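Only one protein chain is missing; all other protein chains are in place.
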Amino acid sequence: MFDPKIYDIPGADIAWCPGCGNFGIINELKTALAQLELPPHRVVIVSGIGQAAKMPQYVRAHMFNGLHGRSLPAAVAIKMVNPELVVIAESGDGCTYGEGGNHFIHTIRKNPDITNVVHDNQIYGLTKGQASPTTARGQVTTLQFDGVPVDPFNPVAVAVALDASFVARSFSGNFNLTVELIKMAIKHKGYALVDILQPCVTFNKVNTYQWYRENTYLLPDNYDPRDREWAFKVATGTSKLALGVIYMNPNRPVYEEQLAPYMTDKTPVAFRGLEV
Amino acid sequence: MFDPKIYDIPGADIAWCPGCGNFGIINELKTALAQLELPPHRVVIVSGIGQAAKMPQYVRAHMFNGLHGRSLPAAVAIKMVNPELVVIAESGDGCTYGEGGNHFIHTIRKNPDITNVVHDNQIYGLTKGQASPTTARGQVTTLQFDGVPVDPFNPVAVAVALDASFVARSFSGNFNLTVELIKMAIKHKGYALVDILQPCVTFNKVNTYQWYRENTYLLPDNYDPRDREWAFKVATGTSKLALGVIYMNPNRPVYEEQLAPYMTDKTPVAFRGLEV
Amino acid sequence: MNLRRKQNGEVCMVLSGAAGQGIQTVEHVFTRIAKDSGFHVFATKEYMSRVRGGNNSTSIRISERPVKAYVDRIDILVPLNDNALERLRDRITSETIILGNEKYVRGERNALVVNFEEIAESFGNKIYENSVAIGVLSGIIGAQEEALVKHITAYFSRKSEDVVKANVNAALKGLEIGRTLGLRFELIPSQEVKSHYLMAGYEAVARGAIAGGCNFISSYPMSPATTVFTELSRLSKEYGILVDQAEDEIAAANMAIAAWYAGARALVSTSGGGFALMTEAISLAGMIETPIVVHLGQRPGPATGLPTRTEQGDLNLVLHAGHGEFPRVIYAPGNLCEAYELTARAFNIADKYQIPVFVLTDQYFLDSFYNVETMPDAKIERYVVKTDENYRRYEITESGISPRGIPGYGTGLVRVDSDEHDEYGHITESAQVRKRMVEKRLRKLKYMLEDSVPPKLFGPENYEYLLVAWGSTQLVLKEAVELLNDELKLNIALLHFSQVYPVHPSITDFIEKARKTIFFEGNATGQFANLLKLVFGIHTDERILKYDGFPFSVEEAVERILGVVGRLRREDE
Partner (left out) sequence: MNLRRKQNGEVCMVLSGAAGQGIQTVEHVFTRIAKDSGFHVFATKEYMSRVRGGNNSTSIRISERPVKAYVDRIDILVPLNDNALERLRDRITSETIILGNEKYVRGERNALVVNFEEIAESFGNKIYENSVAIGVLSGIIGAQEEALVKHITAYFSRKSEDVVKANVNAALKGLEIGRTLGLRFELIPSQEVKSHYLMAGYEAVARGAIAGGCNFISSYPMSPATTVFTELSRLSKEYGILVDQAEDEIAAANMAIAAWYAGARALVSTSGGGFALMTEAISLAGMIETPIVVHLGQRPGPATGLPTRTEQGDLNLVLHAGHGEFPRVIYAPGNLCEAYELTARAFNIADKYQIPVFVLTDQYFLDSFYNVETMPDAKIERYVVKTDENYRRYEITESGISPRGIPGYGTGLVRVDSDEHDEYGHITESAQVRKRMVEKRLRKLKYMLEDSVPPKLFGPENYEYLLVAWGSTQLVLKEAVELLNDELKLNIALLHFSQVYPVHPSITDFIEKARKTIFFEGNATGQFANLLKLVFGIHTDERILKYDGFPFSVEEAVERILGVVGRLRREDE
């Protein structure tokens, strides 16, 4: 295992609030990378815009910090051009499921070999507390004075409905689980979603550390993530939120592997015609 | 029952190919409207761009023929401003699930009282035969010379995953069923999806009338559309495509009814301050 | 002319600290106390794109005269944490007093220790610190105890009675200390200011929208435009406004257009990046001749840029947004009254001409506030007609305007189409019909020009030099011009445009009268100057541009004008 410190950016001025769940996730991510012994120059972190999306600013690796909502198309393209890179698309719930919702559903269909880490704080953090797609109905926010009038988006259920090849949920406060799930997601061949419940201590006073501890449960040992109907049941269960690998379908073809330039030659398109 | 002819546009030059499944749908729609005795000036048909989206050009009613992919946001807004109108968002599979995919998932969350009729010909008709989100993996098209390299979008499963309040599938070749489902969808309080399988005789040589007849089945009498897990099973079944009401949840609040202006006064915002 | 020197009858205070440290509380409460004590108030803030930490500051001017512009000068600086002073170094002069907890002011020239924290603790809790600070500042300017008690109480009204009382007492203690510091910043109050409102740019836009009949807003949060969205949401019950937080900006814009179609008066509020996503919809509005009003709060681009900072860099974008050719109107208010009036007008003009109308502001404008007596009158002008069976949505008329019906109002059918269409709204492939429709749509421009808002002249009628500016720079330049004319006996006037497209033709007369004209913009390429050059063929070589993310201060404006005028005079010799 590498030292997770190799991913530190010396002197980085971290813009997150003290106590924010993002601090958990950044440590979990660095630990996962270290345990997988991935050198920084093999890893690209792609993000959108938001508090979560600042992640690559603080991780020594390649960085593509693009537009709000657009982490996934960028990540897919990078993987297509250079399949040798480990590509992680990392952003917030608003970025990924709101502005970027169309890319979310269609990237699942494509099934590129990328990891999608979503910091799901059930709120728009950076813009100061409006409802995100995953905010609960009725929750009062800085914009929804009378409570959110719509039902929340269920990313896990949608991913299962679209037969996503790997779907996991974690909680930023659970270090070991999160490290494990990120590692599994990176190792998984195909699109891998890790939706990480993440307390926003400033703007989401409902979904606190305690709330998540009380309202989540670990999937039991006998749970079979290859059973799609079971996964759907777990994903749509209304009592508590399941943590762990909720669904996987390892049989889906990987997008970039099917594309014309890689039929006969595995050299990344990025390097063709360059002196390597 | 009204005479369906009252919805005819005299002299309309219909741009669809002879034999196209759209002809079935237009008759089915007019018949449904006639059976519901909805006068043309109570109905707004909202569409995007595509062959399906030409529908309102040929139906005597209010028409909002907007941008490719944007039928749903327009329909939601119209319903918000004037809940007395019967609002039908009608467009193709590409328009609704491709370009408009983000609106699809978020409109389901909002649950406005609109009807969403999707002409699902599993192809981009107007632009001459490229894959749509629902085109089968491997199908050769005018753009995908080696076959479509991604898995199809499953609108019904996604709608069920998002707890859509009414989800039905029909086949344009089944007149009575389609009329019935459109009527149910219009009468249903809340967002109602009717995904209509529609042969494109010009560009989709796989999903023909015959193919649909052979690869669909009517849901059995004992089927309970309120059973979400059953609905998911039906929606993701890989053998044949189910026809009928696949899922419904009549308990979801209707979006526009919860909005501030309608708390104490039901007058449509459209008419406030006008001499009516 | 040393503008950094203390000015009579006025004090400039700056609070600096990390996000989340209570700067906003102090700003909010203190400015209200000052205003209710009879002083003119102007405040503006600059902040980083983060929720906690970093360094933010608020600049507050309290004065015996109306003040409405940002100045660099700091008379009293209150640091709220360790590194609060760092980013303000070049605004600190030998006269600036640094006031606050010992640990933060230690070692500064003119340090004045007032241990807010300690005093707060003596009332039971360190967190009353902000109230102490409010009290001290209030004492320094000679604010009234009554106003202090009222606003501290109001601010903490949702807390327990004990907490309210402790805060009030802490503030009163601060007041007493402030009064006895002997800083000689007491100001003479004016009775009439007390009945004024404190209003920020975003409130003027939101209130103006309501005055213009806005009853629908669909938007997606984006700094700095979110505040307008929030304000309308807050007022939605009171004014019957339909509010939709859309899934993305594309939905927001298409919803707003469809809402107008159905009979609402709809607004979207966004910034450059969000607006870029709406441009296809703007083109839709152009084609189906359905109104839309867009508030665009500018921030520095490209891309995410500086999300919480200011710029006037999106004029070109708004001018040309959308494919194809169709008319539009763009307002860029220079003060709160104009923001109110023009936002209201945006709805009327959008309705009248069935076009997209833009209200262009920026972060500086939206986040600044000052006291105003009242807002101008604005009335709702609706142009919706009742339809009959023969209704043709796109009837060709001399003015280019076809009477606009809405579904359900009258017996006609309202049929709009994003394809090129005939008078009934039906798809056409005819070259003749196409040509007529293009001409019909563009014909409106002539009448829109007649309806355009003329520029306002500030300063002497017989100016030697003329500044031309638009949007949020108005009040800074007005003050700069006054200073230059009063103190240095220059002869400069400011011509300010609050409608930047179509541009009122009177500009040429104004420019002809000037010995030299200088164009002033908060961007790097001089976008408005380019527009004027294009439309009127005038020379726009002298440009003062700023594009570092921060607003012009009065001092910077003065300096840069002096620089240009000096050079021009030397060249003339």
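Order of writing sets the chain letters: A, B and C. Residues in each chain are counted from 1.
Following the convention adopted for this analysis, a residue touches a chain if its C-beta (ideal position, glycine included) is under 8 Å from a C-beta of that chain, and two chains touch if they have at least 3 such contacts.
Bear in mind that the values here come from a model prediction, so they are computed numbers and not experimental data.
Considering the intact complex, the chain excluded from display touches A, B, C. Only one of A:35, A:57 or A:139 touches the chain withheld from this view, namely A:57.
Touching the chain that is not shown, out of A:30, A:70 or A:169: A:70 (per the contact rule at the top).
For chain B, the list of residues touching the undisplayed chain reads 13-18, 49, 51, 67-69, 98-99, 101, 124-128, 130-131, 133, 142-146, 202-203.
Hidden from this view is one chain, which touches chain A at 9, 12, 15, 40-42, 44, 46, 49, 54, 56-57, 60-67, 70, 72-78, 80-82, 84-85, 102-103, 105-106, 256, 259-261, 263, 265, 268-274, 276.
The chain not shown here touches chain C at positions 48-49, 54, 250, 271-273, 275-277, 279-280, 282-284, 286-288, 300-307, 309, 311, 313-314, 316-317, 319-326, 418-420, 427, 429, 431-432, 434-435, 438-439, 442, 523-525, 530, 533-534, 537, 547-550.
Everything that follows uses one rule, which is that only the chains that are shown with their structure count from here on.
Once the centre of each chain is set as its mean CA position, chain A and chain B turn out to be 32 Å apart. Between the CA-based centres of chain B and chain C the separation comes to 43 Å, rounded to the whole angstrom. Looking at chain A, one finds that residues 98-99, 101, 133, 146 touch two or more other chains.
Across the assembly, chain C contributes residues 236-237, 247-248 that each touch 2 or more other chains.
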